[in-house]
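The complex appears here without one of its protein chains, the remainder shown in place.
Each chain carries a letter (A, B and C) given by its place in the written order, and its residues are counted from 1.
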Amino acid sequence: MADDEQQVGGETAEPLDPVVETLLERLYEELGDAVIDRAQMFGTPIVRVRAEAWRRAAEVAKTALACDYLSYVSGIDWQPAPREGAAAGADTSSPVQPTDMTFGLAGSAGRFQLVAHVQSTTRHWGITMKTDVDEAQPRALSWVPVYPGAEWHERECWEMFGITFDGHPALRHLYLPSEFEGHPLRKDFPLLARVVKPWPGLVDVESMPGDAGGDASDGESEA
Amino acid sequence: MSALHLAVDVGWGWTLALKTVVVLAVVPLAALVLGYTFLLKMMSHMQSRLGPMDPGGFHGWFQLVGDGIKFLQKEDVMPLHADRRVFAIAPAVVVVSTFLVFVVIPTGPKLVVESLDVGVFYALAVSSLSVVGVLMAGWASANKFALLGALRAAAQLIAYELPLLLAVVGVVVQAGTMNLQGIVHAQQDGAIFGWGGIGFPFVLTQFIGLGLFLVASQAELTQTPFDMPVAESELVAGYMVEYTGFRFLFFFIAEFGTAFAFAALAATLFLGGWAVPWVHGTAADVLGVPVLFAKLMLVAFVMFWVRFTYPRLREDQLQALAWKVLIPIGLANVVVTGIFKVAF
Amino acid sequence: MPRGKLPGLVEGLGVTLRTMLQGAVTVQYPHEREDPAPRARGVIALKEENCTVCMLCARKCPDWCIYIEGHKEQRPPRREGGRVRNVSVLDRFDIDYALCMYCGICVEVCPFDALFWSPEYEYCEPSIANLLHDRVRLGEWMRTVPEQEPLEAGAEAPDAGKAKAKGRARSATPRRGGDT
Partner (left out) sequence: MSSTDTPGLPRFDVEPGALRHLAEAQMNVELDTGDMILNLGPQHPATHGTLRLVVRLDGERVIAADPVVGYMHRGYEKLTEFRTYPQITTLVNRIDWLSSFANEVPFVHAAELLMGVEAPPRARWIRTILTELSRIATFYLFLGEMGLQVGALTPAFWGFRDREHVLNLIEAATGGRFHPNFNRIGGLKDDLPRGWAAETRRAMQAILDGCDDFESILVGNEIFEARTRGIGIIPSDVGASYGVSGSNLRASGVDWDLRRDGRPYLAYPEIEFAVCTHTDGDAFARYWVRLQETRESARMVLRLLDGLPAGPIMAKVPRVIKVPEGEAWVETENPLGQMGYYVVSKGATGPFRVKIRSASFSNVSILPWLLRGAYVPDVVAILASLYFILGDIDR
């Protein structure tokens, strides 16, 4: 599996930045085989750790890597958005993503992943971490005991992706009203604004017979 | 305030009626003048703005009158859970206290509504009546912001009564009377080392008292840096938050009317009031009004200048300032004044 | 408590007094007006004769606030013996300014120089429905489109593309007409 992702990432083929290398070395020392995969993202190391080591990874980052600063905790839904509805075919204004599920740097075991970025204010480096979250029962360990600032990020992630955080003091809605149903950042959650209104970009010129008319695509529908 | 009613011998009933009308007319007018000059124009220019320019044609002089008319037209809104009667009376209590202060301020040798022997005492006593109205307003509004504002106001007004009084005591000791008219005369007829060219305005000896008086009156008027009871950025408008329409107008009139009264008091106590040293008799009655007005505007300018420049203190800092700084200074001032009075 | 040192307080009073005497910066709007910068994105003007109903602007609009309808017509050939021309004729070109984000993407993507920015800003309406400007209204804004302004020293000379065309925006001759 790791081999696959080396190709997906594309950049692991490049020589590792010395800073990245040191960081990764230390991380491996501490976490051992809890690190599933690693990659480099324009000078930032990116590692994928096992779900059960998620909090441990934060502790290691904070102590061994001196990453005292929490930038963000968020999620990704790797499933491609279904393109549905009558207008979906004609609406070329929204970008067309590949229809098969592919994963990004450092790979993924399934649909949901957590992403977090921590940084060091003294050493000026940072590291991005990912962990896989089960699709049927999305749960992960909370980072709040390590980084108190994770509280809001995890609340947001919880309501947006439906990922539960064990050990979080109060998983309440952050942005959405408390009676809101659904998880808006999941790919299968439709963007209503794009559903209720017909796309005004549909060609409304009565074509002459045998004329492509104003239908000329600007290249977007190729994908 | 015309000299008319003194020239014509009318019954006491008519005199009383005339005096009432004069007071009732002067207070809103005073509020208008201060509001326009300082709130609309001076503040605007300090903030690089012009302020209202259109209403009335000339530099927006009609703006506040128009606002007043607008307030009168507005619906009388009361919060659902308000204590309706208290809520309704509160602005009146505040505004009445303002009216009462005006009664004793002299504008000429004969031009005074009522020359009380305890004039200073009376003026300061009735001016603090307003705190009752403020508390009533805050409590009756059934609003937490209003309640907080009212409590702050109460604490603050009580704390600042004392320095205010102490500031005046020096003047009273020096003049030997509590009658405001007497204090003015004492300044008019006084002499600096035998030279009576400008009389003897008490500011020359009681400058500390004047400073205290200004600081304390700033607090009494709930003006920045002591405007916590209405603190816009914290309590939105404090005890006034639920008031609209003509009831709010009452508060507005009371605020600027009282500012006018305090400026007039300061001018009377420290700057010689209506007095011009070499003018006596009817001429002083005619000149008194503009002279006092000029002096009080000077005082008001300083008060509002401070108001538009400084940030606001915190409630505890305000209390500390009153009890730890102003009152000791005031006491010391009284003692020193007493010693001088006895010695010379 | 850090109180008692007067200088800071006095200095503040000095600054406000100075400002008071300096004069105001207010512009009394309806009586006097400031000219917005020539580049200001005030309102979008439509040069109808340049529009070929290609729909590019409507498609690229992130807000979906441009509505275009058109039909095709046959026109007689320009020259004697020439081909009969198929021309797209604009029936409807509406921009809903209640939705518009003023991003300028439509103006930028228009390949035929039919859309221009005008710095005009006085078109507020009491009713939100009136913010939908139709093609006549949009055409009227063409009067207010400024000339292309010169660039700062060190800038590359604007290429012969769109920049120049904008300078001639007001000329009456359609550059590429409505031909397809």
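One rule holds for everything that comes next: contacts are C-beta pairs under 8 Å (C-beta built on N, C-alpha and C of every residue); 3 or more make two chains touch, one makes a residue touch a chain.
Only a predicted model underlies this, so the values are computations on that prediction, with no experimental measurement involved.
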Practice item. Could you run through the displayed chains and say which ones the absent chain touches? Key: A, B, C
Exercise for review: For the chain that's not shown, point to the residue among A:L65, A:L105 or A:I163 touching it.
Suggested key: A:L105
**Study point:** Listed residues A:A81, A:A109, A:L171 or A:L202, member touching the removed chain
**Key:** A:A81
**Study point:** From B:K70, B:H280 or B:R314, residue that would touch the chain that is not displayed
**Key:** B:R314
Review point. Which residue numbers on chain B touch the omitted chain?
Key: 43, 46-49, 144-145, 148, 224-225, 227-228, 231-236, 308-317
**Study point:** Chain not shown, touching residues in chain C
**Key:** 1-5, 7-9, 11-12, 14-16, 19, 25, 36-41, 60, 62, 101-105, 108, 117, 149-156
Point to revise | Contacts of chain A with the absent chain, listed as residue ranges | key: 8, 10-11, 41-44, 46, 62, 68-72, 74, 76-77, 81, 93-98, 102, 104-105, 115, 117, 121-122, 124, 126, 128, 145-149, 151-153, 160, 169-170, 173-177, 184-185, 187, 189, 191, 194, 218-220, 223
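Everything below uses one rule, namely that only the chains that are shown with their structure count from here on.
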Study note, to complete from the structure: Those chains that touch chain C and also touch chain A are none
Check your understanding: For chain B, which other chain has the most distant CA centre?
Key -> A
Exercise for review: Can you check how far apart chain A and chain C are, centre to centre, with Cα atoms defining each centre and the answer in Å?
Suggested key: 38
Exercise for review: Averaged over CA atoms, how far is the centre of chain A from the centre of chain B? Could you give it in whole Å?
Suggested key: 65
Revision key, fill the gap. Chain centres from averaged Cα atoms put chain B and chain C apart, in whole Å, by 55
Study note, to complete from the structure: Touching two or more other chains in chain B are residues none
Exercise for review: Can you check the complex and tell me which residues of chain B touch chain C?
Suggested key: 42, 44-50, 53, 305-306, 308-310, 317, 320-321, 325
Check your understanding: Once bound in the complex, which stretches of chain C touch chain A?
Key -> 52-56, 58-61, 64-72, 74, 86, 88
Practice item. Give every residue of chain A touching chain C within the complex, in rising order. Key: 92-93, 197, 199-201, 203-208, 211, 213-214, 216, 218
